[in-house]
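Complex shown without one protein chain; remaining protein chains in place.
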Amino acid sequence: MAMGILAEVTGSLGSIGYGLAAIGPGIGVGIIFGQGVQAIARQPEAYGLIRQNMLLGFVLTEALALIGLVAPFMFGQ
Amino acid sequence: MPAMSEKKIRPEDDGRDFANAAWSIPSYLLSGMILYGGAGWLLSEWTGVVAFTPIGLILGVALSVYLVYRKYGR
Partner (left out) sequence: MSTLTLLAPGDEFKPPGLELFDAAPIISGVAWFTKPVLLALLSSVIVIGFCWSAFGNPKLVPRGVQNVGEMGYMFVRDQVARPFLGKDADRWMGLLLSMFFLVWVWNLMGVIPVLQFPVASHIAFPIVLALSVYVLKIYLGVKHQGVIGYFKNMMFPPGLPKPIYVLLAPIELLSNMIIAPFTHAVRLFANMFAGHIILAFFSLVGFWFLFEKLTPLGAPLGVVGVVMTIAMTGFEMFIQFLQAFLFAMLAAMYIGNSLHADH
């Protein structure tokens, strides 16, 4: 309590938070599909396996983005 | 689902399945979170235990990921 305020952010903090939280999953989805397409181009016969792992990685990454979307509702106030 | 994967012989079917999966994944995840997160929120309003909302959300995400995994991932 003895500390003074160094910097303050005002406005819609939830949207700033979601903007920050969306960076990671955005990069992640880009990497997943980019590398997946590259893998398919290098080895078209492994398409089934690559596709399945691409989808799995996409699901897990997308879940993070959506958790970020609801986090302001969870920790609001 | 060996029967299902044997049926896919034509490559264009694979492409359609892939697009199908990729476009329905976000809506599955969102609906799982809304459904079970909403149930958890109602439960926490009713009982007064705040922890039910995050538990419901995590449960919803886990169930949706499992559903997508079983439906498209194999």
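By written order: A and B. Residues from 1 in each chain.
Note that in this section a residue touches a chain if its C-beta (ideal position, glycine included) is under 8 Å from a C-beta of that chain, and two chains touch if they have at least 3 such contacts.
Bear in mind the structure is a predicted one, so any value in this text is a computation, not a measurement.
Peer 1: Write out, one label after another, the shown chains that touch the chain missing from the document.
Peer 2: B
Peer 1: What residue numbers in subunit B mark contact with the hidden partner chain?
Peer 2: 1, 4, 7, 12, 15-17, 19-20, 23-24, 26-28, 30-32, 34-35, 60, 63-64, 66-67, 70-71
In this text, only the chains that are shown with their structure count from here on.
Peer 1: What is the distance, in whole Å, between the centres of subunit A and subunit B, each centre taken as the mean of its C-alpha atoms?
Peer 2: The computed centroid separation for subunit A versus subunit B comes out at 17 Å.
Peer 1: Help me check something: in the complex, which residues belonging to subunit B touch subunit A?
Peer 2: Its residues touching subunit A are 5, 11, 14, 18, 21-22, 25-26, 29-30, 33, 37, 53-54, 57, 61, 64-65, 68-69, 72-74.
Peer 1: Under the definition above, what is the set of subunit A residues touching subunit B in their complex?
Peer 2: 47-48, 51-52, 55-56, 58-60, 62-63, 66-67, 70, 74
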